[in-house]
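The other protein chains are all here in position, but one chain of the complex has been omitted.
A, B and C are the chain letters, set down in written order, and residue numbers restart from 1 in every chain.
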Amino acid sequence: MSTEEAPLLSVKDLQTHFFTDEGLVRAVDGVTFDIHRGKTLGVVGESGCGKSVTARSLMRIIDRPGKIVGGSIMLRKPRNDGSNQIDEIEIGELTDDGREIRSIRGESIGLVFQEPMTSFSPVHTIGNQIIEAIQLHRPLDDRAARNRATELLTMVGVSRPEERLDELPFQMSGGLRQRAMIAMALACEPDLLIADEPTTALDVTTQSQILELLQDLQEENGMAVMLITHNLGVIAEMADDVVVMYLGQVAEKGTVDEIFYAPKHPYTKALLQSIPNIYQPSRVELPTISGSIPHPYNRPAGCPFHPRCPEFMPGTCDVHVPETLVSPTGQHVRCFLYTEGAVRIDREEATAGKDASQ
Amino acid sequence: MADQEYKPSHSPDPTEPADPDAARPPATPGTGADRTSDAVETVYDASTGAAAEDRVAVASQFQLMWWRFRRHRLAMFGGIVILLFYSVVVFADFLAYASPQASEAERSLMPPQRVYLFDDGSFSPHVFGLDSRRNPQTFQREYFANPDDKIELSFFAEGFEYNLFGFIPTNRHLIGTKDREIGESVFLLGTDVQGRDMWSRLMYATRISLTIGLVAVIVSIALGVVMGGLSGFYGGWVDMVVQRMMELLYSIPTIPLWMGLAAAVPDHWSILRIYFAITVIIALIGWTELARVVRGRLLALREEDFVMAANLAGASQFRVIFVHLVPLVLSHIIAAVSLALPAMIVAETSLSFLGLGLRPPAVSWGVLLQGAQNIQAVALTPWLLLPAIPVIVVILAFSFLGDGLRDAADPYGM
Amino acid sequence: MSANQQITTPPGDTRVIGDTILEVNSLKKFFPIKKGFLRREVGQVRAVDDVTFRVRSGETLSLVGESGCGKTTTSRCILRAMKPSSGEMLFHQKDGRVIDLAKANRSQLRPVRREMQMIFQDPFSSLNPRMTLLDIIGEPLLVNGIGNRREREDRAAELLKLVGLRPEFLSRFPHAFSGGQRQRVGIARALALNPRLIVADEPVSALDVSVQAQILNLLMRLQNEFGLTYLFVAHDLSVVKHISDRVAVMYVGQLVEFAETDALFHHPKHPYTSSLMAAIPAPDPRKRGIRARLKGEVANPAAPPSGCYFHPRCPHAKDICKQESPIFEEVEPGHFVRCHRARELKLTGVPELDNSGAVSASDS
Partner (left out) sequence: MLGYIIRRALFSLVTIFLVSILSFAIIQLPPGDYVDSYIAQLQASGTPVSTSEAENLRARYGLDEPFAVQYGLWMRQVLRGNLGTSMQWQRPVREVIGDRLALTMVVSVAALVFTWMIALPIGIFSAVRQYSVADYIATTIGFMGLAVPNFLFALVVMYIGWSVFGLNVGGLFSAEYELQGWSFGKFLNLLSHLPVPAIVLGTAATAQGIRVLRNNLLDELRKPYVVTARAKGLSETRLILKYPVRVALNPLASTIGYMLPFIVSGSVIVSIVLSLPTVGPVLLTSLQSQDMFLAGAIVLLLGVMTIIGTFLSDMLLLLIDPRIRMED
């Protein structure tokens, strides 16, 4: 993470909780990360780790009974008037459905969803929905907006864009719908695109098409991408920086190389080892992470990963909450194994590089 | 079995949560069931709440439903009210203090009496006797309480003979009058035109109205479950035919049809025969809703993997239907019944009110309300509208109960 | 298809790959398309269109392909959860008798079902929420009249231990368990009758990544222990690569390639297989790079293209591919391909690792 420029978006100690009848769910519990212009931040984690809630918190579209209860989300938005001024906007402090936050949604931050099937309204045409996204932030008349929508569909590689505009979502295939979804998210050339599991519902071949499209688009207009997925392959392919989440907390954070070649957190290490890899020989016993993800209502005390952790230290991990440690290279890890200081991190790093490629 | 890969693409699975990360309510009330540890790989026992957790783990679906239902206050309240009403059904003779048919022109249209609980500071429930005189202008009888004529009330007093539970002969009633002719001088809710005691009649009417609903519901369950079951389980043309039948019955205004059928019930039939005829008429048209519920559930359940697993294990059709499917539909049937019952009760009440359902001397809520048809008269004798209150209360209670049951029927909160 | 092709089991593997257990010959399953107000049949979805392969006892054979390619339909036909339109499915029973599943009726299928069980994708929908684990795992025993109540209980407890759950759980209901644990219960149920063939339909795709490996290990351990044969239906190629001995690739209802896992992944002979391999994102940031992505979309099985179904998307298509359907033929021992140009094309697959563990130079 060596970008000179101030990050586009800085999230500090974000906390989003759900106040349900059954109890309090700390879906996001103190998450900190930066997103830089032109870079892709990968967020990995399994179900219930809070990655989607984090993304929605950035746009302030958390549904009840969820609520952002702490932390800051700072967006640095370049002014539109041609000057090089940058406005600093604290998203966490904006009113819920106010004008400011609405001008950020869709304009500064675009969102692409997992479910291309249900992410479009089933009874409005694709065109209607894309044109709306354009006209909300751009003073274009219907004709001009329609032209822009056609342009967008062409850009994301949809054939016969003019006709597609008048089609309904159910008439399109999953891959096409996901392209249309991306076109809509890009309607106003956002500074940040949040892609929440954009390829999970798609086949591998379609997945690779969509990932390639995202890469191309990013190259063209230099936007930042926040890519949320549970697929480590997608992360390896796409991300510059990676945030690994477990039960609402950032377990580890670093460059993609650091995460894959010098993972620090036992969770990251275990996760990397336990997924079947096409480069590995077949039918060998995979190292596993024991147990399963705890229910969000029953978060373990101390480090949330301790019941499954191979390096569990009784009396420490199950009692105290680990602090986030930063290595000289900027890699963050939240684990008691490294409390003696950065020295141990460096020692680990020397050997870890070999481990990952075996 | 339908091919999974060719489902129409515009019907997304409604059970799929929109956001995998969003906080899901736990599958079970209160405690998170998923916490149960994975035995071999790790020992993950939280020190607290282990007992409660085990309780949840071995709780059957009915227990889970009951736990969930219990939290639904209105539904619990509705349930208690319903129980009270059905205890009136059982103890109608005991609660009444006068024969429902005992009429006396002299006591026509008496207003409800005020009950005094204390006399000179000591507990001694009593009412005052009423003197009547005819208003020379309106020819209406007018009644005046006579403070000198104190009629003492007593509990578990002797009254007319009846059989408790249908076979225990007794003459005890909840209340009665001391040293007076029974049912002569107490009219807690006033009297009707023929001078019959409204309170006692209301007790008997409750018995009839609530049982007619129950019997009609039983008949419709039988019809609904069989038809819905056939339709939902076999699908295909059977489903087609049953569906069309249901649509047909749905698209016809039922009350005119009920009225037509009810009008055909001969006058000279006995009360019992009319009672059953009306029940059957109501049930014949009311089964569609139940069938719809059963069919919908079965259609959904039939696609569940555990049904296929049972088939693949070699289970018979019979076993699949009765061991796997029916118990899962049962809770929905119970919920649907509690929602169907009030409709049945309203149907009976409406028909009887119009004079097409039960006819005097049978007593039901609808029959009682016939006395309130002339609204100008009711303005002078408003107590004749009193039977409307139990109708409304019972229906509300059933609606609350049914709503709670329906919510509880699916512990996974569909 | 030569039946004697030897499969080399990986080191440490104690399995013996034996004779054919299931022969699928020209299996077809068409679904009618009905339109208009008379609901006339106007066409057919050719979900499974002339599929032929053999499964050997003790092996793991995977069916892969994109959604809608017919892999699930194929597996459902084999289990006779649906009736195929035509074709043969010869199942070799334990006692040596051979039965054609395609033509068998309910009562003929009953004894065969004991030898052929299924593991489901969705661990939630596959367990009846009203039954305890004992009822669920014991059901196959009960309906087949095996053992008395006590014996069934013992057997169920034993099965639970086998899949890594505590026998005390027998009295619990499914809602008390997580997805991974439920999947174990489903596996225990499938094992109850000592089946020989298990059809596993995406058994790990609904599970969390960290739990997937547990289940895959369990499946492999059970296979070693009991000599089970797996027909594994999956779309995740990394998982398929990890667990399979042989892989069959389906495209629009047809088999396009069938080979041993390593041969198929490292030396694919069908352009579609090669494209699939290229599309897998590798979990290694140092092996990035845009590969030849497959263009276009899967053909519509109700109106497949002329000639080779893959030709509109194929980077190597020639005129002949548009006109003639290629036949499914054995181009190398044990390696079957449906492609006109299978013998001439040099296609890239997943790079092989050399001894030092580094990726060989053939990869970019």
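We take it that contacts are C-beta pairs under 8 Å (C-beta built on N, C-alpha and C of every residue); 3 or more make two chains touch, one makes a residue touch a chain.
A quick note: this is a predicted structure, and the numbers were derived from the prediction, not measured.
Novice: Touching the left-out chain: which of A:I104, A:L176 or A:L337?
Specialist: A:I104
Novice: So which of B:L164, B:V193, B:I218 or B:L248 would be touching the chain we can't see?
Specialist: Spelled out, the listed residue whose C-beta touches the missing chain is B:L248.
Novice: Among A:L168, A:V284 or A:A301, which one is in touch with the chain left out?
Specialist: A:L168
Novice: Where does subunit B touch the missing chain, residue by residue?
Specialist: Where subunit B meets the chain not shown: residues 10, 14, 18-19, 244, 247-248, 250-257, 259-261, 263-264, 266, 342, 346, 349-350, 353-356, 369, 372-373, 375-376, 378-379, 382, 385, 388, 391-392, 395-396, 399-400.
Novice: On subunit A, what residues meet the omitted chain?
Specialist: With respect to the unshown chain, the touching residues of subunit A are 56, 59, 61, 63, 97, 102-107, 109-111, 113-115, 118-124, 129, 132-133, 136-137, 168, 170-171, 181, 184-185, 187.
We take it that only the chains that are shown with their structure count from here on.
Novice: Touching both subunit A and subunit B, which chains are there?
Specialist: C
Novice: More C-beta contacts across A-C or across B-C?
Specialist: A-C
Novice: Taking the mean of the CA coordinates per chain, how far is subunit B from subunit C in Å?
Specialist: Roughly 53 Å separates the two chain centres.
Novice: Using the touch definition from the top, which residues of subunit C touch two or more other chains?
Specialist: Residues 67, 178, 180-181, 214.
Novice: Which parts of subunit B, given as residue numbers and ranges, touch two or more other chains?
Specialist: 33-34, 38, 41
Novice: Residues of subunit A touching subunit C in their complex?
Specialist: Per the touch definition, subunit A meets subunit C at residues 46-47, 173, 175-176, 203-209, 211-212, 215, 230-239, 256-257, 260-261, 270-272, 274-290, 292-293, 295, 308, 356-358.
Novice: Can you tell me which positions in subunit B touch subunit C when the two form their complex?
Specialist: That would be residues 1, 3-6, 27-28, 33-34, 36, 38-41, 56-61, 64, 304-306, 308-316, 319, 324, 327-328, 411-412 of subunit B.
Novice: Which positions of subunit C touch subunit A when the two form their complex?
Specialist: 9-10, 12-13, 66-67, 178-181, 208-214, 216-217, 220, 235, 237-239, 241-244, 261-262, 265, 275-288, 290-291, 293-295, 297-298, 350-351, 353, 357-359
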